[in-house]
Every structure is written in C-alpha cells, then in structure tokens.
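Only one protein chain is missing; all other protein chains are in place.
Labels run A and B following the written order; every chain starts at residue 1.
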Amino acid sequence: GEAEAAGMAKNTNMRWRLPLVCLLWEVAMIVLFGVFVRFGAEADAHWEEEKREMNLTSDIENDFYFRYPSFQDVHVMIFVGFGFLMTFLKRYGFGAVGFNFLLAAFGIQWALLMQGWFHSFKDGKILIGVENLINADFCVGSVCIAFGAILGKTSPIQLLVMALFQVTLFSVNEYILLNLLHVKDAGGSMTIHTFGAYFGLTVTRILYRPNLEQSKDKQGSVYHSDLFAMIGTLYLWMYWPSFNSAISDHGDAQHRSAINTYCSLAACVLTTMAFSSMLQKKGKLDMVHIQNATLAGGVAVGTSAEMMLTPYGSLIVGSISGIVSTVGYVYFTPFLESRLHIQDTCGIHNLHAMPGLIGGIVGAITAAAATEDVYGKEGFIKAFDFTGVYQTRTPSIQGGFQAAGIVVSLLMAFVGGAIVGGILKLPIWGDAAAENCFEDDVYWEVPEDEESDVYHMHNPDKPASP
Amino acid sequence: GEAEAAGMAKNTNMRWRLPLVCLLWEVAMIVLFGVFVRFGAEADAHWEEEKREMNLTSDIENDFYFRYPSFQDVHVMIFVGFGFLMTFLKRYGFGAVGFNFLLAAFGIQWALLMQGWFHSFKDGKILIGVENLINADFCVGSVCIAFGAILGKTSPIQLLVMALFQVTLFSVNEYILLNLLHVKDAGGSMTIHTFGAYFGLTVTRILYRPNLEQSKDKQGSVYHSDLFAMIGTLYLWMYWPSFNSAISDHGDAQHRSAINTYCSLAACVLTTMAFSSMLQKKGKLDMVHIQNATLAGGVAVGTSAEMMLTPYGSLIVGSISGIVSTVGYVYFTPFLESRLHIQDTCGIHNLHAMPGLIGGIVGAITAAAATEDVYGKEGFIKAFDFTGVYQTRTPSIQGGFQAAGIVVSLLMAFVGGAIVGGILKLPIWGDAAAENCFEDDVYWEVPEDEESDVYHMHNPDKPASP
Partner (left out) sequence: GEAEAAGMAKNTNMRWRLPLVCLLWEVAMIVLFGVFVRFGAEADAHWEEEKREMNLTSDIENDFYFRYPSFQDVHVMIFVGFGFLMTFLKRYGFGAVGFNFLLAAFGIQWALLMQGWFHSFKDGKILIGVENLINADFCVGSVCIAFGAILGKTSPIQLLVMALFQVTLFSVNEYILLNLLHVKDAGGSMTIHTFGAYFGLTVTRILYRPNLEQSKDKQGSVYHSDLFAMIGTLYLWMYWPSFNSAISDHGDAQHRSAINTYCSLAACVLTTMAFSSMLQKKGKLDMVHIQNATLAGGVAVGTSAEMMLTPYGSLIVGSISGIVSTVGYVYFTPFLESRLHIQDTCGIHNLHAMPGLIGGIVGAITAAAATEDVYGKEGFIKAFDFTGVYQTRTPSIQGGFQAAGIVVSLLMAFVGGAIVGGILKLPIWGDAAAENCFEDDVYWEVPEDEESDVYHMHNPDKPASP
C-alpha cells in the first residue's frame, strides 16, 4: 500500500491518541456501571435475608465457594496464559504481555455490561456475581485469541477498538446460541474459540500487509523467549480443566468437565509430540508445536466436556485435535499466508479455529447421542436443561441446534471481522510500518543496552540502532 | 560517609554472620512455637467432637474450605508476586527473589507468634488455623513492601533484622487498629500498605547513600528482566481479589470484596496506560509504570472492598489510583530522591504509600456513608461488627475511627522506621559499598560466563571479570 511505502514516516506516536481513548472509555465505563451495575444477591450485604428466604443454612452455599477457585484459574489463563504464550517473539515480549493486559482489562469491563444486559438484567439493573466475572473473562478470551492473529502488527488503539467491537459481537452471538438456540457450550468451543479465531483471521486478512517480509528477522524466537512462552502454555494447559468447568452446573457437571478436559489434554500432548517429530526431516521437536498444539485438546472438548463424553471419548478427541493442530502449523499456516493472504502470527487457525470447529462438532454429536440411560432421568433433563419450552426437545434435535450454533458463530465471525477489519484499516490508528512490525521499540520504552546488544547479535550487518 | 569512601574494602562476607542470625532465630522460633503454638479446633484431631458441639453437619463447614484457595493465592502473591516484581533490575534478580524468599519465610514464623499473642491466645496457647496463615502472609507483605524501597542496598542480615522489628511493629499497629479503634481493614490499605510503605521509606531515608550514582549503570533493567518482573506484576494483579477477600466474613463479604477489587484493578490498568503514554514526549509506554501502577487499584480498595463500595465506586477509585501512581513515578520519585534524600528503588511511594492513603480515606468515607438501607439491618451490623460495646457506634463515628487508623499507621511507620533505620545503620551488618549496590555478585555465587558477558556489555571500559 501507499502508506507502507512511506515506511518510517508513519506516525506511531501514541501520546494523545492512546490516553484519549483509554480515558474516554474508562469514563464511559464508570458512567454505565453507575447507571446499571449492582451487586447480585450473593454479593450484596442483604445476603443474610436472602439466605433466610432461600432456606440456606450455611454461607458455604454462596456461589462464591462453588466457582471462585475456577474463576482465579481462568483469570490466570487470560492474563498470564495468553499474555506469556505470545512472548515467544524475540522483540515483542512487552507488547505481547502488555497489550494483552490492556485489552483484557478494558474488555472485562465492557463484557460485564454487554453480557449483563443480555443475561443478568433485572429491574433496570445488572446484578453481578462471580459467574459474571468468569463470563467476562471468557468473553475477553476470544479477544485475546484474535489478538494472536494480528500480534505485532497493530497499535494499542487498534486493539482497544477491536476489543470494543468484538466484545459486543461476542455477546450478541452468545445470546443467540445460549438463549435463542438453547445450545450448550460451557467451555466455549463455539462462542469463544470458533468465533474468536475466525473473527481474528478475518481481521488479519483485511489488514493484510504485502511487505511483511521486511520484518522477517523479528518474526522468530530466541532461546529465552521460547521459555517465557512455555509459562503461558503450561498455565493454559494446567488450568484448562477449570476453564471448561467454571460455569457448568454445580456438582457432577463441574466435576465431569474437569475430568474430561484433563484426559483430552493429556492425550493431546502425546500426539502433538509425535507429529512434531514426524513432520521434521531430522525428527526434532518444534517449540511452536509444543507451545500451541498441546492445548488443542482443551479447545476441542469445550462444548462436550460437561456432557457424558467419557474419559476415553476425551482421549480420542484430544488425540485427534493434537494431530490436526500440529499438521496445521506445518502445512496450513504457510498456505494461508501465501495463498489466502492470511498472516496469522500465532497460528490461531491451528490452535483455536480448527479445534474449535472440532469442539462444536463433537458437542453436537455427543448431545445427539445422549440417552436417559446414560444420564439418568433427572440427569438427562438437568444436563441439557430440557425444561419449560424445551421440555420436548430430543437429543437429535439438540444436536441439530448445536450444529446450527457452529454456523451462526462462523457467520458472526466473518461478517463482524470484515466490518471491524475495515474500521481498523483506517489510517488514523497509528500502526507501524511493515519493517517495524514485531518490534517493541515502536510503542515501548525499551532498555537501551540490551536492545542494541540483541540487535547487533542478530543483525550483524545492520546499523547500530533503529 | 567515611565508610563509603573505603569502597570495596567494606566487608560483605556473610560466612558467619548470616548463618548465625538464621540459626539463632530459627532455634528461637522452635522454642517459642514449642511453648505457645498449637492447632486450632478446626485443624486439631479433636475436630469430630468440636463438630458435634457446634452442631455442624458437614466437614465442608471447616474454615479450611472457605479460605484455603484464597490463602494459596495470597501465598503466591507474597513469594512469586513480590519476589518477581523486584527482578526488574538487570543484575539483582537473585537478590530480589532470594532475599524476598528469606525474609518472608522468617517473617511468617514470627508473625504467627506476634499476631497469635494478640488475636488467637487462649489458655496460654496460640491456636492457629488457615486464617492465621493468611494473616502471617499479610504481615510479611508489609515487610516485602518495605524491602522494595531498600532493594539492592542492604545485606540479607539487615533484611532479617528489619523483618524482626517490622513484624513486631506491624502486629502492635494492627492490634491498635482492629481491636482498640475497632477499624475495618480486611485488605490492609492501612495496616499493610500505608504502614509498610512509610516504614520502608523512613528506613531508606535513614540509610541514605549520597554516592549511589556510582552504581547507576546497574539501576536499570534489561529486556528479559522486565519480562520476569511482569510475572510478578500479573500474579499480584490477578490474585489481588483473593488478597482483599481472604479474611473477610464468610459469604457475601468475601464475594463482594473480590468483585470490588476486580473492578478497581481493571480500571487502574487503563488510566495507568493512559498516563504512562501521556507523560512521555514520544508517547511510549514505560514498563516501570505497567509493572507497578497497574496494581495501585488493588491497594486503594483494600479497606473498602468488603463494604458496599459498589462496582462503579471501585472503577472510580481504581481509575484515580492508577493516575496518582503513574504521576508519582514520573514526578514524585525523582523529587523524593533529589530533595528529600529518599532513595526508593521500586517506587513503593507510588505503588503502596499514596494508594494506601487513598485506600484508608476511601474506607473512612465508605464507612461513614453506610446506611441500613444499603446494607440491610442485619448486614449493616455484620459488616461493621457493631455488636457488644460497639452496638451504639454510628457510621460517621466509624468513619472517624477509620481516619484515626490512618494517622496511627503513619505515626507507627515514621517512628518505627526511624528507630529501625538507625539500628540498620550500625556498621556491623555487612552491607555493600555504593558502587556495588544492585549487584548480585556481592552475596551470591553468580554463573561466571554470563556474568562476565553482561558485565562487558554494560561496562565496556571496566576490566574483564571480577
């Protein structure tokens, strides 16, 4: 593009734009929270009266004790998990962790409002509790996923703009799936991963940079950046059972979700290692696969983990998703970039998009295959919430609606991503020129010595400092 | 001073001094624990009988299940949070993480005793349970804060001596506030942050080093040390809701504290980013601000989080504290150093002192504004513990006592800090000369190759290796 030709001339100075956006939006949050958000019954000081009314004999019945440990695990996944997973680039660690921090901190506030209007609105107020915090983190998770596709190529303002729109669209999509289609998706294979990934891939397609090879020397990792990324990987991997079980029904459903996810992830590690080695001439393992594809097993049971998938079912799903994801990194990512002009920095197509689809499909099949024999009479109704107007829904119809949920999520992602991508393409957001992508120095004060040093080491024939 | 003129001649050899102090104190702990500390009813094997007496029908009513997850989060904050937050210096990572580990491990033992005598003493024994562990971690948190002010300038023995005295003073101050003034301060804005920070600032003032610019080259960060520090930042940020809710009343109070803190911290990130960019000529973000000021929102709701601050109130407090803290790093820290001779390595004045004061004030206002309408009749009494001799206390009187708590904490910090600073100034503790500050090599075996390498890079005109 013409703008790119201008090179260094692009104005990436954030001095007034970023503060303005941050402060304006925070003021908007304060006003909207002031008008709408209040404590739910279990967090309100009137809880003693509530307890009496609900005939609860102990404070331990407060939802806080059912969900707070899972909430904290999810919180770690969003901020440390996604944040550090993206630090693998040699010169974009500040941006990875720092911008993820910024967009997630904004996103959770906006998500509390958007999801609150759809799901927790009573008498003109949004009543929040720990489940709302988890859902806000979930919603923001989809933005973190999309961030993975455009990592290193956008300004922080673009990320905030994207977060604003994506949270909005996420909430609409979630409402359609959960409320209108009455679909189950506790771990978000469809709402979080499929939607988030295809949204991000569409955005990065629209923002296609033809000259990105100019910053090719910065698109790799260094030894220690790969270790930092493993912190992110492991926290995502370890806490994924909490992710998939965090908002499931109390009792057996939470318990079951955790077990299924644990099994799926364990299997996924083995098939990822197998294919990572197999697809390399020298049989060496590739950190990119270990950092990412090992997590596909968590994505792929996101919908079905709370169902009676069974441990061996989980092993099968985890095994397949590890293979699909690793093969994706080796063959699909280069293809997407060269043929479809989709520049996917972190390979979210392999980690979230394809495993998300698998997750949606496995969920549909598992739902369609449900029987009263397997779930028990009460368990069957409870698991799929076949009450009220849904009393007559059969498993096969439920499976159909689950499948419809995948399609809706994809449509929302493509259409929404295209629109938001178009907005982000406006030349006012301060993104960097192609040769300055994947470089913290554009938006961050970077310590001098190390910077020049690393720069020298890896680009011996380039001039001293940028 | 004369001692400093001696330079390298200072004796920093810890060989007999450090072991002596560590072993003497550990023996003292064993003796005192042997005389005083026993398991509380909920951790004692007699619990079955206790359960019957208290008419509890389930083991889940054991306080362990209400507080253990929060305890573990707090534990991570003290050891990984504070420890890694301070690894930002290029050559003091071992000292940051290692000395924090040492002083905290000693401090929690001494705190179990000190706080036990004040709060858990029955029939000549201190009876401990999970709440005591949390409180011990809290108490040590105030020592970790003070450590931030003197980071890189003291010997490990000085830190142990400081921990001994500071834990003692902390416990006295806490007793005055919680028991005599009947003040609420579950997240410790006053007892932990205000006290800890002003104590540390007073100590570092007394220990003022006029020639500290001699180690100026080591006072900065390198690229990867900034990423290590972000691990600390994020764990503090993510788990702060657990910190502020860990010792609140069961049920709604814990639930509410977590929500308020979550909201405050989210808002704080946005205003920190805004001001970090705004106050830089080139609009670039500064990792020092992101690592620290983003946490001010947790400090600033430490007193009020368990009250009906409301989510929008939390956003306001978080927003303000992020601004104050970032402005502090840009303008106050240099001023404190040049004019008041307060050398504050980590900027605890910005992260803990000012936000701690804000927290105390917000707590006083929130308490003074409490009404039976907002809290419910029972909730009102329960929230402020207006029972027994405090039955007649009104919200505005409570607000007054809360404000008095701030003043008492400040006085204790200044007087205590001055005395302890004086003790630490004695020339027997083995602290390093000014030109060797912020250098792990003084107290640690440092791997050779890397050392000489980094040394060369940043000090090209110095001889090859020490």
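Rule of thumb we're sticking to: contacts are C-beta pairs under 8 Å (C-beta built on N, C-alpha and C of every residue); 3 or more make two chains touch, one makes a residue touch a chain.
If you're wondering where the values come from, they're calculated on a predicted model, not measured in any experiment.
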Option from A:Val172, A:Ile231 or A:Val327 whose C-beta touches the chain left out: A:Ile231
Omitted-chain contact residue, chosen from A:Asp286, A:Asp344 or A:Glu435: A:Asp286
Among A:Leu103, A:Cys263 or A:Met412, the residue in touch with the chain that has been omitted: A:Cys263
In chain A, positions touching the absent partner: 60-61, 65-66, 69-70, 73, 90, 220-224, 226-227, 230-231, 234-235, 237-239, 241-242, 250-256, 258-259, 262-263, 265-267, 269-271, 273-275, 277-278, 280-287, 290, 294, 308, 310-312, 315-316, 319, 374-376, 378-380, 382-383, 453, 456-458
Missing-chain contacts mapped onto chain B: 13-20, 22-23, 25-26, 29-30, 33-34, 37-39, 42-49, 51, 58-60, 62-65, 68-69, 72, 75-76, 79-80, 83-84, 87, 93-94, 97-98, 101-102, 105-106, 108-109, 112, 128-130, 133, 156, 224, 228, 231, 443-451, 453-454
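By definition in this document, only the chains that are shown with their structure count from here on.
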Centre-to-centre distance between chain B and chain A (centres being mean Cα positions), rounded to whole Å: 33
